[in-house]
Each structure stands twice: as structure tokens, then as C-alpha cells.
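Note that one protein chain is taken out, while the other chains of the complex remain in position.
In this document, chain identifiers A, B, C, D, E and F correspond to the written order of the chains, with residue numbering beginning at 1 in each.
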Amino acid sequence: MFAPDGRLFQVEYAREAVKRGATSIGVTTKEGVVFVAHKNITAPLAVPASMQKVFRIDSYIGATYSGIVADGLHLVNVMRSKTQTHRMVYNETESVETIARDISEELLLATQYGGIRPYAVSILVGGVDKEPRLYEIDPAATVAGYKADAIGSGKPVADEMLAKEYKEDMGIDDAISLCVRIIKKVGDKQSISANNIDIATIKAGEGYVMFAPDKIGKYL
Amino acid sequence: MFAPDGRLFQVEYAREAVKRGATSIGVTTKEGVVFVAHKNITAPLAVPASMQKVFRIDSYIGATYSGIVADGLHLVNVMRSKTQTHRMVYNETESVETIARDISEELLLATQYGGIRPYAVSILVGGVDKEPRLYEIDPAATVAGYKADAIGSGKPVADEMLAKEYKEDMGIDDAISLCVRIIKKVGDKQSISANNIDIATIKAGEGYVMFAPDKIGKYL
Amino acid sequence: MFAPDGRLFQVEYAREAVKRGATSIGVTTKEGVVFVAHKNITAPLAVPASMQKVFRIDSYIGATYSGIVADGLHLVNVMRSKTQTHRMVYNETESVETIARDISEELLLATQYGGIRPYAVSILVGGVDKEPRLYEIDPAATVAGYKADAIGSGKPVADEMLAKEYKEDMGIDDAISLCVRIIKKVGDKQSISANNIDIATIKAGEGYVMFAPDKIGKYL
Amino acid sequence: MFAPDGRLFQVEYAREAVKRGATSIGVTTKEGVVFVAHKNITAPLAVPASMQKVFRIDSYIGATYSGIVADGLHLVNVMRSKTQTHRMVYNETESVETIARDISEELLLATQYGGIRPYAVSILVGGVDKEPRLYEIDPAATVAGYKADAIGSGKPVADEMLAKEYKEDMGIDDAISLCVRIIKKVGDKQSISANNIDIATIKAGEGYVMFAPDKIGKYL
Amino acid sequence: MFAPDGRLFQVEYAREAVKRGATSIGVTTKEGVVFVAHKNITAPLAVPASMQKVFRIDSYIGATYSGIVADGLHLVNVMRSKTQTHRMVYNETESVETIARDISEELLLATQYGGIRPYAVSILVGGVDKEPRLYEIDPAATVAGYKADAIGSGKPVADEMLAKEYKEDMGIDDAISLCVRIIKKVGDKQSISANNIDIATIKAGEGYVMFAPDKIGKYL
Amino acid sequence: MFAPDGRLFQVEYAREAVKRGATSIGVTTKEGVVFVAHKNITAPLAVPASMQKVFRIDSYIGATYSGIVADGLHLVNVMRSKTQTHRMVYNETESVETIARDISEELLLATQYGGIRPYAVSILVGGVDKEPRLYEIDPAATVAGYKADAIGSGKPVADEMLAKEYKEDMGIDDAISLCVRIIKKVGDKQSISANNIDIATIKAGEGYVMFAPDKIGKYL
Partner (left out) sequence: MFAPDGRLFQVEYAREAVKRGATSIGVTTKEGVVFVAHKNITAPLAVPASMQKVFRIDSYIGATYSGIVADGLHLVNVMRSKTQTHRMVYNETESVETIARDISEELLLATQYGGIRPYAVSILVGGVDKEPRLYEIDPAATVAGYKADAIGSGKPVADEMLAKEYKEDMGIDDAISLCVRIIKKVGDKQSISANNIDIATIKAGEGYVMFAPDKIGKYL
């Protein structure tokens, strides 16, 4: 399964699927974590709410993905049931890092054995435990924490903009605005609307909040 | 299993089988959901009722498919037994979205492991829970919700006509007429008759109703 | 396992084995169902009764097959034990459609997994439940109902003759005569005799009746 | 596993091994069944009795094989244990047809799955239940009944001689003589002796009787 | 796994390993069975007793092998534990033929399934039950009985000498002398000594007796 | 899986992935063990603490890795749960050598079986039991003890510097300084900072101590 240079071909190919996925962005601020994700909706009769890109994993944890839709939804389910099980067994919430590492083990297995393909998604999982946190897991199962990070087709441009404009002390509203501006830049500008963007925030005390379309409008 | 560009060859090939299947259409209206499906009956002595394309999944949920017949019938069985089990365990009906995601996990598995082929069907599953809903699941296991959607060989033309003529406030009879007009356009016009079209509606209060051939005539 | 055009090669190849099998015909009439099957007996010392082509599945259900002999006999056994189990569990006979769909699931499995070949048979299963019914299952596991249908090497000619000469109100004796005439046409005319044809009828009240050779003579 | 023309290559190749096996013949007469089998003994110090070709399966059932020795002996063991189990469970002897179909299922499995090779033997199984019966099972698991039949390298010549000289009303001694004459013709004439022929008869009332070498002499 | 001519390539190749093994000979006489086996010892510091070629299987059964050493020792272990189990379950010794057929089933399995290689040994198993008996099992799992037989690299010459010089009424000492003479002929004459020959006899009443080197000297 | 020269290709390829990993160094001194590891952080918004390279395995054992991130983290988890289990079962800490051999068995399995790929990491595991100890395990599962050792892309240079400058009687601070100097040499000099170096020490009495960034500064 290794190529002579030590790369796993199937994993590299799976990354290509991620590179074609619509862009998702996660940002940590002092108040909490922001997720903004572009939904690549081309069918005029599609129901935007059904093409969810940002998901509640637990009361203080959310996630978004880029890549093969079914892989992403499946891993969201896995993360949800892992956190639920943890709650029932230990009567406490898992830390964001723990759920990031748990789901990474799931992706790792799919790169180790011959009869299964790697997952073709990158995941951003974030939330507030002791402080706001954000992790990326990629098809090679690599986990890394970021203050702000992007996945999907717009990643190169988005990472550059985040590096330039992200500030640790920015407010959550500014963070959302920055993300929306990035999505507008990397997506097809005309097409960005309250219907094809998912926005969610996770703040200490308030927990995971998914924005209704009418709350999204003001950021566009 | 991934090609260098991140596509899953077997899934792409399975889509080709779907593209050769007879067209099925689903439409949501305020009153409920409409399914109209073309049955590609070429044998003169075939029994139309035996070549069912639209199926009752539960009292308020129906489904149709395009692609390999046996795959479609098998997944209909799986959806039926999943909803039945859910009823028995939780004493409540699953939401349409839940059954769409459940069956999507079934299709996903068939794209992940080496010893099994993907399913070569697209499915439309729809019904009324809090409101009328319609989902498409394709061979890659992607789930997406639509106000109106088509699958099978006529999809490109059908999607275009739906985009132009579908109105959210159209009555259920108008929705059926629109679907029949589309089927007539994408199928072989001469051959459309009460015998090679399945029509079913799911309305709040009334539930899933499959039309007998004599009820179909007036829409042709 | 899929070819780029969405066909399953192994299934297509299995169909070729069916196309070389001796012809079997099933016909529904108002009185019941008729099966007539050609037995391709080339060995002069073969015992015709041992090369059965039409089988009793249950008191009101029969079946015939074309293709690989051992596959056909195996599936007949499976159908018999499924109907028996159903009887014991539910204290009622399965409908013809149910047994057709059950056996179709068996054939479907053999097209989905990597370590098993498809079955190389087409099956006609028919009987009388609420009314006379006849279903064909092919190597792709497709199930379809017919008023009259043929499988095996003579299918193209047989289907054409059935389309022309079959009448829904024909008597059972006329149906048998029509089938025998077709078998004579598609087989080697000289070789048709009471020894290389199986005839069985399933009538309401009377159930499955296999014809002894002396009863066959008058139709030749 | 199927070739484009619907043949199973591995099964066709297994038939070639059968075509190289020493000839075995089975004949039914009114009195019972006769098995005569040639033992291809080339080693001068071989113990003929140890190279058995005709076997007692049950008190009224016998069998012979042509092809790979170990496959033949294994299937003889399987048939013996199946009849024994049947006896113990049902307190009755299986019919000859039942044991023929049972062993056929064993051979069929070996043609369906990827990780196993087909059996490279043809089997003749015969006996007396309601009347004398004889069945052939080949590597494709096909079962067929015969009045008289041959397997192995001499099959083409043997079948021709049986077709010409076999008579349904012949006595058991005449049947043996005919078989021996055939074996002499298809084998190496010089080498036929009481030591390299197995003869067994199964008669109603008398059951399976294997001939000792001194009883064989008079037929040579 | 079959080649087009019906041969199993892997089995044929395994035979080649047997053809390179040192020669073993078994001979039956009226008094009992003799095993004489050449030990191909090239290392001057090897401990001859550790390179055993003739083995006690049970009190009245012995065996020798030619081919891959580890395969031979493994099958000796299997035979020993089979006879022990038989003893414990039935409180009687297995017949020589039974143990020969049992071990043959073990070798057969290794020729039938895809994930295992055939055993690369031939085995001679012999002993005294009702009378002295000797069986050969080869990599194809073929079992055959012999009055006298050889396996390994010297088989062609040994079989010829046995055919010429073996006499059924020869004494056990003459049998040993004959075997030693053959081993001397097929092996490297200079190298034959009490250290690289195993001799064992199995006589009624006396059972299996392995010769100590000082008892071997007189036959050289 | 072996190449003709006895090398395992997949293992050799896995080594290439290790050779591209950031450098980690372990050093034993009389006072204890030092780990210094370079974190190859290219993203400006990455959270250094989340890209951990040195890990606490147990109170007196630590580890670092170079190679595929997910493989490294997985093996850290395995080591942690092995030591925990050992504690619970035996109420004592495993020796450093035992945990090194245990994890080596995990890597070995991945080089022996067909359906799994080797791990693409080298691991340094060290700690204080009776005295300070340090072991390296590579993708071939080789375990070896070192006074000082490096893994990853800088290994050739690092090993050379260690050989020249390492002294058994050096203090722990000198050891850290040496390691940092090596990391500076093999990494990109400009990029070395308190944020992309992990430093940990394990001393008798004090146990595993991970350095906070402010404690790292003085060594740079």
C-alpha cells in the first residue's frame, strides 16, 4: 500500500476529493468558536437546510467537513455517538481534543487495512472546554489544533487570508464577518446567500448555536 | 479504490446504471408529497402492477428508485424493515430525514469495503412528518433534500422543467400533472399510459396513497 | 465489478449461460398457471423423469428454470425450504410474489459480493394465490410479473409467439397447446416427445399437478 | 469467474481431469444395479484392493467415480456420512435421488465461491429404493438419471456401446458382461484382469455386494 | 487453480519438492512391515538421531516421508494425535487404512482452498492390523496400498528394483537387506552408514521397533 | 511480501515516510532521560501545543516519534493503555524495556500479514526504572537500546553530532542544550522557537516533566 517514497497512494487520492469539496472555516476567539461553511448548492430546487455542513456534536462541540458528503455525515454520526456514550459512561463531556483524537483513530483504521478505502474528508471539530479549541483531521488521520483553519477547495486562499486578518482578540462577530468574506472570495461571489452558508457559534455558557437564515443575512 | 483524482471508479460506473434507469420524480407541495415514476415496460405480456416503481415505506413515507431493479427492491425492503423496527422500539415513526440518512449509511458501506460493489440506484424518499419532505440518495450515498427532484435517464430534462414550472404553492393535482408532463417528455411519448406510470401521494391526515390505473387516466 | 458503462460483467456473462439453456414457458390463464419446459436430453439412455425442469414448490406454487442445472436445482431447494419455513412460522402459504422476491434477494447477494459468482439461471415461478400469477427472476435478480413469459435459448421466438397468440381468456388446454407448439418451434422439432417435455398446471382448488408422460401425448 | 460465453473456466478445466480418469460404468437392470470400474494400476506391487473404485454407500446404495482420486474418496466419505446421519435422524434410508442431489449441492458450492476449486470428479451413484436407479453428478454439479452410463476416459466409446447393446430387460449377469466388454475395449486390453476391475451389484433383498476377485474371473 | 488440462499446478510443483527428498522405502512381508529411510545428512556435525525419517505413529503403526522436512514432521504429529484421539474415544486402535485416509483428507484440504499451499511431501504409512499393510499418500492426497513402495528422489530406481526382487514370502531380514541395497544404489554409495539410515519394523505381537545404530550395521 | 534479497518492500517504503518526519532526539544521562523533538509547524495559525511530539506514557516513561502523525499518536495510545493495564493487573510499573518490546510486537504484526500495512513511524521510548533507559523501535519493529539516539529527517547529522558530543556524565541541562543545538542544525535555523520544540525530562524521584514554552526559551 505504500509507494516507494513512503506515501500512501489511496490517501493522497482521497485528499483530491477533499480539495474539490466546498470550503469550511473554523475560527477560535476569546468568546468561543465560529464555524462558517459554504454549501455548494447547484440545484435550484434543493432545500438548503437539508445540505447541512455545520453540525452540533454535543452541547459544547460542533464540526464541519469538506469532501465526500456521505463520508462526512457518517463521521458526524460517529462523533455524536462517541460523545453520547462518553457522557453515559463517565457522566461528563469529552474534551474537544479527545473527540478529535477518537475520530482520528476511525480515519486511521481506514488507511491501515487492505479491504477498506480511506475516508475522503477533512473535518474541523471545535468547541469550548476549558477554553475555545479547534482541530483539523485529514484523510491521513492527522490531527492538529489551530486558532483558525480552513478545509476544502478554498483552503489555500482562505489560509492566506486567515493568516493576514485573524486576530486572537477579535470579537465573535468580526470572526464571522471575516469567514464570510473569505467564503465570498473563494466561492462564486454571486452565489453566496443566507441559503448556501451555514454559520454556527459555540460560546461558553451558551453552547452550540446554529444560525437561522435570517440571522445570517447581516453578515453578507 | 480511489482514482488519482479522488473519484471512486466503481461509484462512477454505478451512476451510469442509474442514468439508464427509467425516470422517477418526486415533488413536495404544501398539501404533501407526490411521486410519479415511469415504468420501462417493453414486454407486451408484462404485468404492469408487478413492476412497481413507487413504494409505501411507512404510513407517511414513500419511495421510488432508478437503476438496477434488484438493488432498488432490496433497499425498499431495508427501508421498510428499518421503519418497522423503529416503530417497535420507540413507538413512533421515524422522520423522513432519519430514514434517508439510515439508508444512506447502507449505501455508504457498499462504497467503502473491497469485497462488495456499490448499489447502482438513486432513491427518492419522501413523506410528511412536520411538513412535506423529499430526499435523494445516490450511489455515492450522498443525501440531499429537494422541493422537487428527478432521478434516472430523464433527470437532466426533468430537472430543467421542474426548475421552470415548479411552484411551492401549486396544488397536488397540478404537481401530478407537471410530473406526468415531464415523464411524457423524457419517455417515449406514445408509450405513456396508465399502465406504465406509478403515481402515489402522501398527505397529512391521509397518508400514503397509491393510485389505481383508473385514477391515473385523467392526468395523461 | 462494474464496467465503465454500469453493467456488471459477471452478470452479463451469466446471462449467456441462460441463453444456452433449454426453453421453459409459463402462462397464466383464468383457471390457473401452466408451465411447459423443454428438457434437452441428448443421451439415449438418460432417464427423462430424472431431468426435471418443472417443480412443485408448494401446494399452489410451481417453478421452472433455464441455465446451469445445479444452480436451478439449488434455487428450487431454497424456494421449497423458504415456503416450508413460512408455513411453519405463520401457518399460511406465502404469496407467489413474496416467494419471487425472496429468491430474488438470494440471487442479488450473489451479484454484490466479490467472493461469489452470480447464479447462471433465469427462473419462472408461478401459482395461484388470490389469482393466477407468474414471475421471472433473472441472473441480475430482476423480478417482473408476466401474463405469459419464456426463458432460455428459445426466449426471443417464444416471446414473439406468446405476444401474438396468447389470450387472457384462453383455456388451460389451449395454453398448454400453445406452449407445446412454441417448444416444438424453438427446439429441434424431431426430438419433441412426451419424454423431453415437462408440463404442470396449478389451478385453484386443484393445486400443482405434474403431467405423467401419457397425459402429455395428446398435446404433441 | 464466468468467461464471456457464460462458461465457468475452472469447471471446464476440472472436466479435463475427469476425462483422464479410468472408466467407470453403471447399469440398471430389472433385478438391480451393476457397477463395473477399471482401476488404472500401473505399479506392479500395488495392492489392487486398496485402489477401490466402487464403494458401498449404504445397504442399498453404491457409487463409483472418475477423476482426482482424493476428491473421489472424499465425496464417498461425505455420501456415507450423509446417509448415516439421515438414518439416525429419520430412521429410514435416503432415496438414491436424494443422496445424488445432496452430494450435488456439495459440488455446487465448490463452483460458486472464489476461494475454493471445483471438485475434479464425476460420480455415478446408484441403488435400489422403489426400483433400481442410477445418477451421474459431474464437476459442474449437474445431476441426471440414466439407465446406463459411463464416466472417465472411456466415456465416448462406452456411451456408444451402451446405447447399442444395453437392453432394459437384460439380466444382471449380461449387464456385467457388457460392462466388462466395454472396459476391455476402452482400457488397455492386455491389462484387464480380476485385479484391476471392481464389480459390485445392488439387488433388492440382497443389497450391495462387492465381488471378490475369484468371482470376477468368469466375466473376463 | 486448475490449469486448462485439469492439472493443479501447485500440486505438480509440490511433487517436485518430493522428488528432491531423500528416499524412503516400505515393504510388507508375512511377518510384518519394514521401513528403511535414507537421511540426507551433509553436515558433519549433525546429530543423526535428530534427523529422524521413520516414526512410530502408534503401537502397531509407523510412517516415513520424503519432501519438505517441516511438512513431514507436522503430518507425523497429526497422525499421532489422530490415532491417540481414536484410542481415547473408541478404546481401540485405528486400522492402517483408516489413518492413511484420515491423513489424506488433511492433504486434500490443502489442495482445495485458495489461501493455503499443498503439502510438499509423500508419506508411507504402514503397520499390522489384521495383516501387514502399507499405504502411500502423495501431495495430491492420493492414497494407494502397496506390497512394497518407495518415495523420494530414488523412487524410479527403487520401484524397479522392488518389482524385480521383492517376494511376498521373503523374511523380514531379507526385506531389510533389499531395502538397504536399494538405498545404497540410489544414494551416494560412500555415504551410507548406520548413521544416515533409519530402520524400523512392525511385527504382530512385537509392534513398532526402531533399530539402534548398532543393530543397523549388520545390514550394510 | 519478501523481495528476492530478503527485504520487505512495504517496510522499506515505510522507512521513507520516517525519513521525511521532523527530527526527535532522546538522550540518557545519569540523572535521567531527555527528549527534544522538532515540530514541523508550517501553518502560522497552528496551535503548537496541539502538535505534540513528546508524550507522557506513564509516570516514569515518555516517548516521541517521527513519521506519519496518526500512526505515531495511535502507538502512543497503545503504549499508554498497555502500561495502564499492566499497572492494574500487576500493581507495578512496566520496565522501559518491556514497554519497548510490547510496542515492537504491535509493529511486527503489521509487517507479517497481507491485509495490513506496516506502521510508518520510528519511536523513541525512554524512562527511568532501575536506571535511565532509551529504546528505538523502527517500522521493521527492531528494538534497540541507546545512550542517545535520533529519529526522523535529521537522523544522519544528529547521530554524528551525538557521537561526537554526547558524554555519559553530562548534566541534564547540557543534554538538553546539545539536543537543541542539533535540532537547530538539522531543522530550518530561523524557524526554531519555543513554539516548535517539545522538551521533556524524566528524572528519578521527579518523573516525567513536559517543559512549558517559557522554560524552553533559555535553551534556544
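The definition used in the following text is that contacts are C-beta pairs under 8 Å (C-beta built on N, C-alpha and C of every residue); 3 or more make two chains touch, one makes a residue touch a chain.
Please read these numbers as outputs of a predicted model, since none were measured by experiment.
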Candidates E:R20, E:K167 or E:K218 - the one touching the absent chain: E:R20
Just to verify: which one of E:R7, E:H74, E:K184 or E:K203 makes contact with the chain not shown? E:H74
Of the residues F:T85, F:T142 or F:S193, I need the one that contacts the missing chain. F:T142
Of the residues F:R20, F:R80 or F:R101, I need the one that contacts the missing chain. F:R101
For subunit E, residues in touch with the removed chain: 10, 12-20, 43-47, 49-51, 68-71, 73-74, 77, 110, 114-118, 120
Subunit F positions in touch with the non-displayed chain are 1-8, 97, 101, 104-105, 107-108, 111-115, 133-135, 140-149, 159, 162-163, 166
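Everything that follows uses one rule, which is that only the chains that are shown with their structure count from here on.
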Stepping chain to touching chain, what's the minimum from subunit D to subunit F? 4
Show me the overlap between the contact partners of subunit B and those of subunit F. A
Between copies subunit D and subunit E, are the contact residues mostly the same numbers or mostly different, with half as the line? different
Where the centres are mean C-alpha positions, what is the separation of subunit C from subunit F, in Å? 69
Enumerate the residues of subunit B that touch no fewer than two other chains. 114-115
